[in-house]
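The next block holds one structure in the form of structure tokens; read it before the comments.
Removed: one protein chain of the complex. Kept in place: all other protein chains.
Here the chain labels run A, B and C in written order, and each chain numbers its own residues starting at 1.
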Amino acid sequence: MRIGILTSGGDCPGLNAVIRGAVLKGTEINGQEFVGFRDGWRGVVNADIMELTRHNIRGIAKQGGTILGTSRTNPFEGENGGPENIAANMERHGIDAIMAIGGEGTLAAAKRLTDAGLKIVGVPKTVDNDLDATDYTFGFDTAVQIATDAMDRLRTTGESHSRCMVAEVMGRHVGWIALHSGMAAGAHAILIPEQKTSVEQMCEWVQSAYDRGRAPLVVVAEGFMPDSMDDPHSERGLDAFGRPRLGGIGERIAPLIESITGIETRATTLGHIQRGGVPSAYDRVLATRLGMAASDIIGDGAWGQMVALKGTEIVTVGFAEALGKLKTVPQHRYDEAALLFG
Amino acid sequence: MRIGILTSGGDCPGLNAVIRGAVLKGTEINGQEFVGFRDGWRGVVNADIMELTRHNIRGIAKQGGTILGTSRTNPFEGENGGPENIAANMERHGIDAIMAIGGEGTLAAAKRLTDAGLKIVGVPKTVDNDLDATDYTFGFDTAVQIATDAMDRLRTTGESHSRCMVAEVMGRHVGWIALHSGMAAGAHAILIPEQKTSVEQMCEWVQSAYDRGRAPLVVVAEGFMPDSMDDPHSERGLDAFGRPRLGGIGERIAPLIESITGIETRATTLGHIQRGGVPSAYDRVLATRLGMAASDIIGDGAWGQMVALKGTEIVTVGFAEALGKLKTVPQHRYDEAALLFG
Amino acid sequence: MRIGILTSGGDCPGLNAVIRGAVLKGTEINGQEFVGFRDGWRGVVNADIMELTRHNIRGIAKQGGTILGTSRTNPFEGENGGPENIAANMERHGIDAIMAIGGEGTLAAAKRLTDAGLKIVGVPKTVDNDLDATDYTFGFDTAVQIATDAMDRLRTTGESHSRCMVAEVMGRHVGWIALHSGMAAGAHAILIPEQKTSVEQMCEWVQSAYDRGRAPLVVVAEGFMPDSMDDPHSERGLDAFGRPRLGGIGERIAPLIESITGIETRATTLGHIQRGGVPSAYDRVLATRLGMAASDIIGDGAWGQMVALKGTEIVTVGFAEALGKLKTVPQHRYDEAALLFG
Partner (left out) sequence: MRIGILTSGGDCPGLNAVIRGAVLKGTEINGQEFVGFRDGWRGVVNADIMELTRHNIRGIAKQGGTILGTSRTNPFEGENGGPENIAANMERHGIDAIMAIGGEGTLAAAKRLTDAGLKIVGVPKTVDNDLDATDYTFGFDTAVQIATDAMDRLRTTGESHSRCMVAEVMGRHVGWIALHSGMAAGAHAILIPEQKTSVEQMCEWVQSAYDRGRAPLVVVAEGFMPDSMDDPHSERGLDAFGRPRLGGIGERIAPLIESITGIETRATTLGHIQRGGVPSAYDRVLATRLGMAASDIIGDGAWGQMVALKGTEIVTVGFAEALGKLKTVPQHRYDEAALLFG
């Protein structure tokens, strides 16, 4: 059996470890062969293919990014897109099945293609950890660690200047990175999309920490919007290419905090450093195991299924179920973190 | 309610985060007060006590070690030991309950004291991750990361010299640290107490990796013993104080590998650096949550229970159940890692 | 002799190690006593003083920031400012001399006060490394390492997406951090205040790297301005408190690169994480030695002098000489780095 692997959407620490796990398990145990599609669905649609042997995956598990490249190409668009073209490409190159490593959009596309008869299994990828069907996704641990390290640094400079430091982290729809890094770093306020914290509450936490002699640390997920504030992203508008501008909430609330509390406040947007570079050991292990399991379920012919972590074990979940629900931060987890506030 | 916290046995990254979590939850929500016993059971037996307020736990979550100190004192020994003396000490200092943060030995002692009528709850601590009642223990993630970082370094020097590098990691009875760090770093052999790998097999893996042009990396848990080798610890004997010497298996198998394969081989014993220093974000979050939950179950009067991680949630487990079983590396997890071997 | 230490201006990794070095050398060898002024010149002017003993400096060398706090207070302003008031404060508190740890502004103030008869020595502090009188300043090495680590991360995400990544680093007037981190990380363009690189040249380098299959990495110092661009800072204007806004050049050139070359481009502003947190070993050693030497020159009565690094040794330089000249990146150093470009 010959399998094509693709990595799609934003990159994420651990992608290469998934590839390693799949190729090792597939070639050593499951009698499979592997190729890689270059740049996600673009490589599927355009039949842009590279060989994946045990030799050319050596040493990749600790490399950030993806050796296959990635893109946001939609496999249903363009003249070469759609299930028939893809099936024809697969047949032409002797590819029996696809292992799609990607997020919500990738898995939704994979589902449609599977429904149309293609043989696809999935490996969930979301650095934001926002997929309900799995306990954790690889990349999340690395992102949390990078954010925590950055906050450990921000705290000492904040304390030296008696400043409030605002750190903006990833998290468009959910606040997991903010929650974990903020708990780890001892944040005095954590602002996440799931919680419509008011500007007044935020400033009260900042003031309270300041009054106890601390340099307040505010962690904000990029998707957060205070309930008394218009959409912070609307003002920033679109960039030259018509895309909504990323980030910006940290830089927008910092002057608010400063003007309301009078406490000097500085914002830092961690941005792309959260998703690049050497993956944590946790993510390397999780990703390797997911890749191995994905090879197994291909062997089982479990089309339309993806692998997921439950407790300490890797399980299988149908695309339909996996796509059903965003994993948001539950109230009791936020309440735990809120004990640090103020 | 006034609670005394103790940390006992070997130190472990995250101990201070447990203390932070307990004190925050206890003082802010559960109406509890806290003191710390100095140096584990020694402080209980000798009534060596320090105040633990919100103020004096500030900033401790990212500190390695334990601000309370630790020891291996047995609370049943000595003239001040035993349940009656401890109960008298507690009453004298107005301490209603004990939160015992420790490993197998500590929890066993806590069980005996609880059986004798004392009010104790537990927080499991084992850097080796060898407790069956919890998915993971804090400290383990940090140890795995430190070991992985060290192996990433060992590999480049091994490759430059075409040497086999042997890395000895912690793990007296179980091989979890070896398994995870070895998988993360891409080890060509992982030797753990659960698997009686022969010297021949080990050398075969080394030779095979070498023949493919790799510098073989062998990861060995301190408690491993090859099946064709006498107890490696027996020969090292006892130190000047009558204690069995720690470690040494790495330095013992390295010359074996070299003499059998002819491949130049060097051993490194990672030792104490695996358990010290700044905890990973993962461990800080897990430990904080366990501390908070331990405060809660004290509020519930759940004496003889300890907190544990199951999936993404903190649960409660009775001491008796927790102590029943060592969590060893299951065969399927070892088989996954073995795909990297040779 | 009783000496007051102050840290002034922006914080910098190593400040606490200077304090440690001074107090150790002064108390153990030079027969000196120490106090700290809180928050820079503010503490001098307002006589806000804390004791500095061997006991309360323990363990500080590895802490980021400054245990004394810092501010940008001008010692000549306010009703308590000026040499007479300061001299009176010093006499009232039995302080014989001041050790001023700070940058250009601090040293200029120290010179004026010394000229007015006060006994002051200096320790140069500039994370930008822009002081001509010393080979390196502490904090610079840490900042370069943090920036390099961030760029190592940015590269893998850039390569996965075939994007150009722009990293904005510190450096208002000089490009040392950009030069060193860019050389270390293998930047394809380094933009510094000393070099009036045109937008065309910048895009040519980016395009050339892209054409060779690389994901272009552009490193830009915050003080850089392309020669065909108006002052990027003027447009950002002043913040709510009338201060010029920091940074922004990275986010301004990224869309320029994207629109001219068509290569997707993302900017990251490293910001405050470059100056916080645990100092590198290099900075801890350098800062400790400077602090020790500063204690020595106080013993020598070398008022109006500061300590500096020349080669491997600590030397003494007069304030007047130290303040004369900005240390800019010389052409031959830029030319070395430029070999990596394109």
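Points to keep in mind about this one:
Note that in this section a residue touches a chain if its C-beta (ideal position, glycine included) is under 8 Å from a C-beta of that chain, and two chains touch if they have at least 3 such contacts.
None of these values were measured; they are calculated from a predicted model.
Remark: the absent chain touches shown chains B, C in the intact complex.
In the complete complex, the residue from C:I67, C:M183 or C:V307 that touches the missing chain is C:M183. In the full complex, subunit C touches the omitted chain through residues 24-25, 28-29, 58-59, 61-62, 135-136, 141, 144-145, 147-148, 152, 180-181, 183-186, 214, 278, 280-282, 284-285, 288-289, 292, 310-312, 336, 339-340. Not every partner is drawn; the one left out touches subunit B at residues 7, 10-11, 15, 39, 63-66, 69-71, 146, 149-150, 152-162, 165, 239-241, 255, 258-259, 266, 268-273, 275-278.
Assume only the chains that are shown with their structure count from here on.
Taken chain by chain, the contacts run in an open path, each chain touching the next and the two ends left apart.
Chain centroids computed from C-alpha atoms place A closest to the centre of all protein C-alpha atoms shown.
Relative to subunit B, the most remote chain by averaged C-alpha coordinates is C. When chain pairs are compared by contacting C-beta pairs, A-C ranks highest. Mean C-alpha positions place subunit A and subunit C at a centre distance of 34 Å. Taking the mean of the C-alpha atoms as each chain's centre, subunit B and subunit C sit 41 Å apart. Looking at subunit A, one finds that residues 152, 278 touch two or more other chains.
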